[in-house]
Structure formats: structure tokens, C-alpha cells
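Excluded from the complex is one protein chain; the other protein chains are retained at their positions.
First chain written, first letter: the chains are A and B, and each begins at residue 1.
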Amino acid sequence: MESYMHKTADVSPKSKIGENCRIWHHAQIRENAELGKNCVLGKNVYIDAGVKIGSGVKIENNACVYNAEIGDDVLIGPHVTFTNDPYPRAFIWDKSRVGKKIVVKKGASIGANSTILCGVVIGEYAMVGAGSVVTKDVPAHALVYGNPAKIKGFVCICGMKSEKKQEKAGSILFECPKCRKTFEVPKEVFEK
Amino acid sequence: MESYMHKTADVSPKSKIGENCRIWHHAQIRENAELGKNCVLGKNVYIDAGVKIGSGVKIENNACVYNAEIGDDVLIGPHVTFTNDPYPRAFIWDKSRVGKKIVVKKGASIGANSTILCGVVIGEYAMVGAGSVVTKDVPAHALVYGNPAKIKGFVCICGMKSEKKQEKAGSILFECPKCRKTFEVPKEVFEK
Partner (left out) sequence: MESYMHKTADVSPKSKIGENCRIWHHAQIRENAELGKNCVLGKNVYIDAGVKIGSGVKIENNACVYNAEIGDDVLIGPHVTFTNDPYPRAFIWDKSRVGKKIVVKKGASIGANSTILCGVVIGEYAMVGAGSVVTKDVPAHALVYGNPAKIKGFVCICGMKSEKKQEKAGSILFECPKCRKTFEVPKEVFEK
């Protein structure tokens, strides 16, 4: 199905948009940005030049995505802000100062109004609680929140907080209380 | 007086707008939303489908109101973000997962750039300080702030921090140092 773009959206002809996306009011997609298929971009979302986004991604109102690589099935809540300069100064700008890319891996979710510092990697199916400031990497399946965000538990693919079920050699097995899916977390992550 | 809507605002014909409202640039009001009279909606405000809002409400620039019921005379500061999904996943969406409604009661104020988690009830004349993350109910007249927001005092209808004046059987009587109005706070709230 062809993608829908609201008449007030500004989508660069030099961007690449997959099929069946919906791009809402005042959203802007800059040159050389790439969007997979089946994505939804809310009102006033901003996708900076060169940002790569997978398929099935949902980006909510007013989120600003700079300097990032976004995997499939990622959710970015409203007002989430990515950053691209670790030492921002209005009067100094050269490419060597741009911060390392933010990477958000398959299935992860970032709660409303969170701020993500440059260079951070958010692991598969991780979940960042609303209003967080994420200053360091988030392991796969971790639930983090706060300012700065800290690990507060581990979540299932379905999003539910899961319980420790069994200790294994190098990892901990978790089981979801709702859907009964399991996943493993490396011991050194669990013990942090 | 007839309501004013800026020409760039997008107000659903299926919403209900009271008289004498002012709705500014790029604001969007979705279907089945209801707005009382004498409200002001700032630039780029978003009111989600079905949200009910009282009269005399002021919602400032870029605030996103999802999943909520807003009483009369409420103030919602700029960039305030409501949330509607406690376990957000881009790839799972069914109505049973929508979080409980946020309720903001008469006369309460929510400071700039605060984030409100779903299910939270903000009591009458409560005040949420700027930049807060509100994760649990806020009692009437309470002043809360921080991430997570905690009770830091109690405020008058006029907004001023008030002082404990007298201990009563089940409550504490507060008096405003400025306007001399009084109000009561239940003992169990005060002692938390």
C-alpha cells in the first residue's frame, strides 16, 4: 500500500520512504533519511538528515531523532529527544565534534519525554520509562528509568516485567508472568 | 463570544468546542474530544481523541494530552506530556493495554515539561513543579516535584506555599501567607 503523508508534512525528495507508512501533520523528514515500511510518524516528528529507521517503527508526536540508527519495531514516545553533540557550543561546529551515533535495537521502546545522550546503545526489547535521561548503554530486555536512567528490572518481548526463574551457567533465565515467554540476561548485566 | 481558531489549527468537526476559546497555531483537536468554554490552547498543542476538558483550562505550547479527563481551571504548562500505555511496544496494540485514564482535578497546575504516567490522579489545586515525572497520585493542594515527583509542601488555591496553622482531629489546617485563605489536608497525607 502506498504511504500516506499529511499535506502539511515536509518529506525530502532525497529521503527514502517504505510502503504503507503514515506520516502526520508537520512531520519533517530530511534528505538521505531512510524509513522502512509500516512506520507511523506522529505530529511534528523530526527525522534528521541521514537517520536510518527500520520497519514497523512508531514515532510519536514531537519526537526529534538526530544522529541515530533505529531497528525494526522500535517505539519512540512523544517528546523524546535524541542528542548529537556531547559538547554543544553555538559558535563551534565541525564534524569531528558530532557525538557517536545512538543505536536503538529491534523491538525496544523509549517512554515519553525521555532524553537520549549521544553514543548510547539501547538493546533489543529494552524499555526506557517515561521522563528518563539515558546516559549509558541499556542492555537487551532491561527496564530503565530515572535521571540518570538505571536498571530497575527486565521485561519480556511483550513488555511485561518478568521474574527470575532459573540461574544458569553464565546467565539468568526470566519468564514473563503473562505470556510465559522466556529470555536470558547475562549474569554480569544482572548483577550490576 | 465565538471561539477563535488560528487558520493553521486542525480541529475535528467531530469534536465539541465551548464558546470563547482561543486555539493557536498548529494545535490539533481530535474527534470526540470535548473542550469547555474560555479555554486557551497554545501552539502545537495536541488533544487526543475522546479527551474531556473542562472550562477555563489553559494548555501551553506543545503539550500533548492523551487519555485524560481535565477539570475546570486546570493549567497544563508547555511541553507537558501525558502517557497512555504502561507497557509500550510498537508491535503490540490492543485496547486492553491502554493505561488507566489520567485525571486532573479542578484548579490544579502542571509545570512545564512534566511527564504524567497513566492512571495518575492529580487532586484539586495541586501543583506539579516544572520538569517533574509524576508516577503516582498527587493529593489535593499538594506541591510535588522531582523525578519521581514527591510531596514538598502544600499550596493555596492562589498557588502560594502555605504554612501549617493548626492540628485538627483528622487533618491539618493550612493558611496562605499571602491571601490568608485556609484549607485542610488529611493527616495521613501530611504524614507521608
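In this section, a residue touches a chain if its C-beta (ideal position, glycine included) is under 8 Å from a C-beta of that chain, and two chains touch if they have at least 3 such contacts.
What you are looking at is a predicted structure, and each value in this text was computed from that prediction instead of being measured.
Chemist: Using the document's definition of touch, tell me which of A:Met1, A:Ile92 or A:Ala169 contacts the absent chain.
Modeler: The one listed residue touching the chain not shown is A:Ile92.
Chemist: Which of these touches the unseen chain: B:Met5, B:Val98 or B:Ala130?
Modeler: Reading the full complex, the residue touching the unseen chain is B:Ala130.
Chemist: Which one touches the absent chain: A:Asn20, A:Ser55, A:Thr81 or A:Ser171?
Modeler: A:Thr81
Chemist: So that we can see where the missing chain sits, which residues of subunit B does it touch?
Modeler: Where subunit B meets the chain not shown: residues 25-26, 43-44, 56-58, 61-62, 73-75, 77-79, 107, 109, 111-113, 127, 130-131, 146-147, 155, 157-160.
Chemist: List the subunit A residues touching the unshown chain?
Modeler: Here the touching residues of subunit A are 10, 26, 28, 44, 46, 62, 64, 66, 79, 81-83, 87-92, 113, 115, 117, 133, 147-148.
The definition used in the following text is that only the chains that are shown with their structure count from here on.
Chemist: Averaging only over C-alpha atoms, locate the centres of subunit A and subunit B and give their separation in whole Å.
Modeler: Each chain reduced to its C-alpha mean, subunit A and subunit B end up 27 Å apart.
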